[in-house]
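Left out: one protein chain. Kept in place: all the others.
Chain IDs A, B and C follow the sequence of writing; residue 1 opens each chain.
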Amino acid sequence: MSLKDLISPFYVWQRAFEKPYTQKRPIEDRPGAPRYRGFHMNSEECIGCGTCESICQNHAIDMVPVEGLEQRAGDSGLRPRFDYGRCCWCALCVDICTTRSLHLSNHYAWVTEDPDAFHFTAGTDAMPWNQNSLGYRRDDDYHLLVHDRVEMQALSAEESVAGFDEVMRGYTEEEAVLEADRCVECGICVATCPAHMAIPDYIRTVRKGDYEAGLRLLYETNPFSSTCGRICTHRCETVCVMGYQGDPIAIRWLKRAIVDRVPQEKYREILGDEVEENGKTVGVIGAGPGGMSAAYYLRRQGYAVTVYEAQARAGGMLRYGVPSYRLPDNQLDKDLEYIRSLGVEMRFNTQVGRDIPFTQLLDEHDALFLAVGLNQPSALRIAGEEHPRVLSGLRVLDDVASGKDPGVGKRVAVIGGGNVAMDAARVSRRLGAEVDVLYRRRIEDMPADPEEIRESQAEGCTLVPQAIPVEIRNASDSNQVTIVWGEAEMVADDKGGRPRPVLQEDRMHEETYDCIIAAIGQGGQIDFIPAEFRDRIEFKWNKFVPGDYQQTGLEKLFVGGDIANSRADAISAIEDGHHAARGIHRFLSGALDG
Amino acid sequence: MDMQKYALGPLPNDGLSAEDRDLFSDARPVPYEPYPVAVVEKFVNWVRANSLWLLAFGTGCGAIELNPLMTARFDAYRMGVQMRPTPRQSSVFIIGGYASVKTLKRIIRSYEQMQGPKFVVCLGICPINGGMYWDSYNTLNKFDEYLPVDLYITGCMPRPEVLMAGVLELKKKIKEGRADGANRYIENFEWYKANQKRVIKDWNMPDYNW
Amino acid sequence: MFEPNPPIDLSSGKYLKLWQGPQHPGITGNMSLELITRGDEVVDCKTHVGYLHRGFEKLMERRTFIQNFPVVCRIAVPEPTFNEYLYAAVVEELTGIESPPRAEWIRTLNLELMRLASYLMWLGGIGAAFGQSTVYQWTVTHRDYILDLFEEMTGARIYHMYIVPGGVRGRLPEGFEDRCRDVLNRVEKLLHDVEKVLFNNVVFKTRTKGLGHIPKEMVDPYGITGPNQRAAGFSRDLRKDAPYLVYDQLEFDLITATESDTYARSWVRYLEMHEGIRMLRQCLDRMPQDGPFQAKMPNVLHWEVPAGETYIKAECTRGEYGYYMVTDGSEYLRRVHVRGPSYTHAIALMEKLAVGTNIADIAGLMVSLHTYPPEIER
Partner (left out) sequence: MNTVEEILDFAIDREQQAADFYSNLAERVSSAWMKDMLLGFSKEEMRHKGKLKSVKLGDKLLNADQHVQDLKIADYTVDVEPAEDISLQDALIVAMKREKAAYRLYSDMAANIDDPELKSLFLGLAQEEAKHKLYFEVQYDEQIMRDN
């Protein structure tokens, strides 16, 4: 023991003269740091995907329905409800939030005597910290999800325009797994898919490499998987939650990834081909996606199904309207072959009304499903349209599909902005023509799929927006045709419809082409339905208005596809067919009121 | 008050061996009765609220924030709070987060040894609804099934500031005469005991630790 | 040394059995010691744990890899960051993900800050255990200043949940370096004061010198690591011997002592705090200011870690801290084992060291081993 050891401790007194450590008013003076992980807040961007719920290891988050939310596409109507008897403020929910709507405030004080009081729905319940502007947010450079899509190998524009080879080459197995891995399995897409396919589930099978299970899942809701894996309008991807901060999951390509890996020969083995006949017969009018989908699900339930098709081959618009660089024939056949292999009887070249009367079908079958589609191109109805060099887009595609040369010439004007117009333009490019696409509205108003527009531009089609054709004239060369078109100004629609183009008569143009392809839209044809049934069937404009389960007022008649819905795409037709098959089954087993 | 209810006879002390049984009291606890004159009771409550002695028993990870709370920076002493080493001298039992089954036995023992008026404050999420360890086989999810809780402070960890807010809230509650957890315990004694014995398999202590 | 303590006949009436803890202010954390005493001398000691057992290793088997990262930090309450780092390192090792250099620097800064905070709390503990409560008041407050830094950097005071597999969760906030330097200066100044008040204190010296002597030959058989080991004359430190993160780029000295008693262990830790401050200053000066702080990650929601097993260790405040993990290629780990130094120090070693000491010194002896009961039991 030294003297120093005795004296040294008294040094403690020196600190007595320093500023005290004590916080005067700690609760008021010490708010949480700007990055503090305090209580939860949720902004309006939340779409209730529930990813926060699935990552929470404490089950502190429940997705609950909230009253009075604005109805939005891709919004589940659920919001996260927090249990502060569970939450550990790890903020994984914030990091994973697909819309970045969820974040934390820097508020941290909540004291009460009731253990059941620590529950609230973030964003909709009034909480004292809702106005806090500080608190934890996900850093921009920090990700728990993969935001960039795995791009698919594709032909270059030069390669693709040189022929009718399929442009998109499909994912390799590795690419498919990587892309499938991005899915958060929220299921928002399922509600938006017209066929309500089990999207997260089949994506999971891709991730696991279990393509057979994937195929079985696909066929639960969609017997055109190979087709839809290529040309589906993929409404699912427009609402995909991964699209809020990056690219949506390539759901369509992942579907294709499954079917591309299952050879045709294995379909019957994987999906089964057992059918237990139930002795009832159903007629299907139209062998397009709607009709064949109904035929598939009816056949599965044991009905004897006969399909009546006016054309020589099945597939409808998929065969005659979609060019083979988007959907090769053999892929469509893959889908159709399996359906036919279950014992569906096909009557080709049989147009109802011409070759066989409608009433006969009605008598012969226990129920009928009608899905004849829209195959009548709308006329331009402007002066001079009867010119022989004015072709319809559907006819051009039909010719190409049947191996004929539509004879479009070297310089082509396509009128329209839908998928048919894009197909006609791209087909014409492949036939060696220079193509101008005249469209009445702006490019962003085009109803064609965005990638169709993008690819047609890449392939060298010139898009001329806001161009309204007003007259067609003879050109000096009789093999040519001249079109007069005027520029358009867009005016807003007061009633909330899409903006309308208005012709500017002082800005007219004249141009001569080898041919003009009109693809402004199409209508249907159901004149074969005798007048006596008309009053029992409901129509709006030129479409059927079906009731529950696609049933019409004529009890035995079920309708679907483009002629009965406003969406006019393959996947909607497929769902109509599936839905009608369920309806017919209920009807014929007495469960559906007539 | 209906004393009939508490005249159920001596505690059975089933868990003790025959020779040990003589060593422990088998008396039942009796609820606290407020002073008949309201003003007096109010005054007494005011006194109680301003002298809260915490039992120094770090039952779970919540104890980590009690160190700053009781030291210079946050200095809860100025609010009339101080740590005591033994339950006999303490009036506030802080359940610092999760309570495991083994600790629960000691918690019950310590709580019952505390002299009234006594209060229980739960820190953190675990005693509220299981929190981080909601699926653990060894921790309790809802603590109020085992002991009466007067106040909950959520957070993981709750900051010392919230603990201070909790102390203020507890004081308020005591002054208003609403902090009646101890009475709740005695009034629902059989229910609490049944719950406690459900999880504590080796019950080898008296039914009430006087 | 390896024989069990001699049996004691309690019925002889010469001995008294005393339970220290779990409810006892002199006990670190929630554990208890069963002491047999003769007079005020401890003749036998048994340690009892299990009061804080939550079954972490089992809980982790039920959670996905990302969900485990908030769980692990709660294993060692006063020192969560080492768990975060080790868990991240184990997962990175098994998946082959490499965290970017900037993240490595931030992690090192984080770990060293944690070490400093943990030591400050311990310094308060050793002071309080020997009656120097003023030191406790000072150090806990200064630890709080470090917690302020953590709050600013990570968003939380205690459970930071900041070191995530693949990197860290965010960049350092604006002006953090300056505030950090300021706190380091304050801590350094405090340490000099503590040296005068505690380490030169005749009471402290008298009571701690010779208390709880760990013979050199006991170190390896008992698995003693960290400062306890270095105080016994071994110059072993994983930061030097098997460098991880950026420790091979930092300059620091290994602190050793030979006396191996409570005072030596305290003094080693005291000097290590100075080394820590030195390392922290280097981190602040040399840390890269840009670049990514997170590796490219897969979708963590269904993150499958390839089958494998690995053991990764790091030098935590108390010694070697290790994670052993086995994976089977699924979204869940197959088995994890957390090896904490408190286990060996607080159970077997304590039972040996307590024999022959005074009851009053038991608390100080325990603190001098620097153990955390939540880490013993997990």
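Note that a contact is a pair of C-beta atoms (placed from the backbone, for glycine too) under 8 Å apart; a residue touches a chain by one contact, two chains touch by 3 or more.
All values derive from a computational prediction rather than experimental measurement.
*Asks:* Which of the displayed chains are touched by the chain that has been omitted?
*Replies:* A
*Asks:* Out of A:Gly170, A:Gly417 or A:Gly577, which residue would touch the omitted chain in the full complex?
*Replies:* In the full complex, the listed residue that touches the missing chain is A:Gly417.
*Asks:* Could you tell which one of A:Ile526, A:Ala570 or A:Ile584 touches the chain left off the display?
*Replies:* Residue touching the absent chain, from the options given: A:Ile526.
*Asks:* Touching the absent chain: which residues on subunit A qualify?
*Replies:* Residues of subunit A in contact with the hidden chain: 376, 378-379, 381-383, 385, 415-421, 439-440, 447-448, 468, 470-471, 491, 493-495, 497, 500-503, 505, 519-521, 523, 526-527, 529, 531, 533-534, 537-539, 541-543, 568.
Just so we're on the same page, only the chains that are shown with their structure count from here on.
*Asks:* Would you mind pulling out the distance in Å between where the CA atoms of subunit B average out and where those of subunit C do?
*Replies:* Once rounded, the distance between the two centres reads 31 Å.
*Asks:* What is the distance, in whole Å, between the centres of subunit A and subunit C, each centre taken as the mean of its C-alpha atoms?
*Replies:* Each chain reduced to its C-alpha mean, subunit A and subunit C end up 55 Å apart.
*Asks:* How many angstrom between the C-alpha centroids of subunit B and subunit A?
*Replies:* 59
*Asks:* Please list all residues of subunit C that touch 2 or more other chains.
*Replies:* Within subunit C, the residues that touch at least two other chains are 70-71, 137-138, 141, 156, 159.
*Asks:* Of all residues in subunit B, which are in touch with two or more distinct other chains?
*Replies:* Touching at least two other chains: 72-73, 132, 156, 159.
*Asks:* Which residues of subunit C touch subunit A once you look at their complex with the stated criterion?
*Replies:* It comes out as residues 63-64, 66-71, 134, 137-138, 141, 148, 151-156, 159, 161, 167, 169-171, 173, 193, 196-198, 200-203, 205-206, 292-294, 297-302.
*Asks:* Which residues, counting only subunit B, touch subunit C once they are in their complex?
*Replies:* Spelled out, the residues of subunit B in touch with subunit C are 55-61, 63-65, 67-68, 71-73, 83, 85, 87, 98, 100, 102-103, 106, 110, 132-133, 135-139, 156-157, 159.
*Asks:* Would you pull the subunit B residues touching subunit A in the complex into a rising list?
*Replies:* 72-75, 78, 122, 125, 127-132, 134, 142-144, 149-156, 158-162, 164-166, 169, 173, 178
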